[in-house]
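Of the protein chains in this complex, all but one are displayed in their positions.
Just so it is clear, A and B label the chains in written order, and each chain counts residues from 1 on its own.
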Amino acid sequence: MNNSIASAPNQQSQFRQTCSTVWMKCKAFFSGNPPAIIGVSLIMVILLGALFAPILSSHNPDKRVARPHVAPNAEHILGSTRNGRDVFSQVLYGARKTLAVSLFAGIIAMSIAIAVGVTSGYMGGKVDEWMNFATNVFLVFPQLPLLIVLAAFLGQVGSMVIAVLLGFTSWPWGARVIRSQTMAIRNKEFIISAEVMGESKIRIILVEILPNLISIVFGGFLGTVIYAMGAEAALGFLGLGDATEVSWGSMLYWAQVSSSLYTGAWWEMLVPAIALALTGGALALINMSIDQVSNPKLKTGPHLKLWKKMNHETEKRRGLV
Amino acid sequence: MSFLLRRLSFYFTAFLIAISFNFLLPRMMPGNPIDALFAAAQGKMDPAQMDAIKEMYGFMDGSFFEQYIAYIQSVFTLDLGPSVLMFPIDVTTVVGMSLPWTMFLALGSLIVALIIGVSIGTYSAYRRDGFFGQFVPPFLAFLSNFPYIVTALLLFYFFGLELELLPLAYTYDPSLAPGFSLEFIGSVAKHAILPMGSMILVGIATWVFNMRNAMINVLGEDYVTMAEAKGLSSYRVMYRYAGRNAILPVATAIAMAIGFSFAGSIMTEVVFNYQGLGNILLKGIMARDYPLIQAILLILVTAVLVANFIADLLYVWLDPRISK
Partner (left out) sequence: MKKPLLEINNLCVDYVSPNGVARAVNNVSLSIAPGETLGIAGESGCGKSTLAFAITRLHKAPALISEGEIIYNGRDILKMTNKELREFRWNDVSIVFQSAMNSLNPVITIGEQLTDVIVAHKRISVKQASIKAKELLTVVGIHGDRLSSFPHQLSGGMRQRVVIAIALALEPKLIIMDEPTTALDVVVEREILNELYDLKEKFGFSILFISHDLSLMGEIADRIGIMYAGNLIEIGDAKTVFNNPSHPYTKGLLASFPTIHGPKERLYGIPGDPVNLLNLPTGCNFQKRCNDCMDICKKDDPILAELNVDYKVACHKF
């Protein structure tokens, strides 16, 4: 009885503490880091747009709702396509498909990368030799052409098939980075002491190694998402995806088929293109900021501004400026 | 075994795996592979020709293994038969015509992006707390991570269509005869600016960040401090002592970038209607010219492997600690 009463406020304070550390970490991430702020806000806008597509969109993206190639106006704020679809509604719904494919591909790729990289790096020996060989073979093959050919052989494939294909072809880079990081951690004291204490390999991997890989895994995940988005767009543009689905890639395809750029209907092509560009760029900014924060050597901070000021003052005093 | 021999045997194994994959690909498809593979050729070729090609691809009577051996044979003798799309021209000839242009785009843009990126990276490490170091890398990270296809389309639209500054299609002015004339080379250069430019833009951030991070690591090393203590010029400290070492991890990243660059070339060629492998590949896909598609995949793999080996040679040259 007593225990539970005593532990309740304790739990609460622990919760509060966790919250405050998370808050501190967020603050440290964003403070004095404009790229992180820009990247995260852009991604938030895009995610919200995708999430609330049914509410925000003005028309059904699959229906003919306007005359062909209507220029942007009050009714169709981003104009219409050759087939009379509303571009604004399409770009919102397309975000859902494109982001889903990219995220799904990223999750698959990073899962394989973690499995291969950690096993390879932690086990060492023959297991490592073979896994590393497989990783390197995959790494030297040009993945996108491979993907194009696979998609071509399979016929016009749905977006989820593309996501799976992307996931299964883009893991090697992540695996390689995770492997070398795991190898670096493996020889640290805390792993060796856990081994000496007789903890199981699985437990060591899950509890001791994985938490130390979080930033590298997340970085790899964002990188794969950017790559997958580009590949999805490329396959769509080439007409290798399912053109009846609405995604940013298929929007590019229809814009290309209707020669929208030549006929002056730039909005049909440029709207999905810019959506892709902003998403890719924003993700890259976030990725860069994470690297900046997690890599101690890259750290910059307000204290360096103070240093600069002090340095300037002493140099002035010594007559060097 | 020395480093280069080990790499060579690795590339050879990788090549064999690529051939095997190519061999298995049509056999993994649903339905009868032969029919699928040569559906598009029906009516274009006579039955005797078709049989000959089928045999070349290992689709003959006999065990799976015999078929495999037959396929490998035809690959190593470069005897890949005629293209369906451009019948009766040989697949090898078609690929041979467009490969140089793809190599030109892929490797040319890679080298230019590498040089510019490494310079910017070095300088932004040197000025990491200044405006340049704070502003330029994030800006390039943003710009460089537009998907290949989007960068190509945007450049195509703004510089080609709107401003009409540069040609929108073809590798060179079709009215010119290829040769070593100034006019022809100028035309090739002019036609390469946009496709190459878009690939450089996409490729550059990798090098900026690789070089900047490597440089920041190296700048903390004792040998850089000692070089400074020796009173050497800051130029020499920067480039000979720090840059020389920082370039090593960058060189290892080249291997991966080669594959990306070829992939990028394929996308870009389609947008700018550039007569390289990518363009041919897409046409092949549209015409269901499977022999051609397979040959292109194979030649791409080969090109990437060879380029990788060259990158290895470069690395051996750069790092004396690797046994030759």
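Keep in mind that, in the parts below, a residue touches a chain if its C-beta (ideal position, glycine included) is under 8 Å from a C-beta of that chain, and two chains touch if they have at least 3 such contacts.
Computed from a predicted model, the values in this text were never measured in an experiment.
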Residue of B:Ile72, B:Leu107 or B:Leu248 in touch with the missing chain, whole complex considered: B:Leu248
Hidden-chain contact residue, picked from the options B:Asp79, B:Asp129, B:Glu162 or B:Glu183: B:Asp129
Residues of subunit A (touch criterion as defined above) contacting the omitted chain: 301-304, 306-308, 310-311, 314, 318-320
Missing-partner contacts on subunit B, residue numbers: 129, 221-223, 225-233, 236, 240-241, 244-245, 248, 318-321
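The working rule: only the chains that are shown with their structure count from here on.
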Contact footprint of subunit A on subunit B as seen in their complex: 10-11, 13-14, 17-18, 25-26, 29, 128-129, 134, 137-138, 141-151, 153-154, 156-157, 161, 205, 209, 213, 216-217, 220, 255-256, 259-260, 262-264, 266-267, 270, 281-282, 285-286, 290, 293-294, 296-297, 300-301, 304-305, 308
Residue ranges of subunit A touching subunit B (in the complex, touch as defined): 34-35, 133, 136-137, 139-146, 148-150, 152-154, 173, 226, 229-231, 233-234, 237-240, 252, 261-262, 266, 269-270, 273-274, 276-277, 280-285, 287-288, 291, 295, 297-298, 300, 304, 308
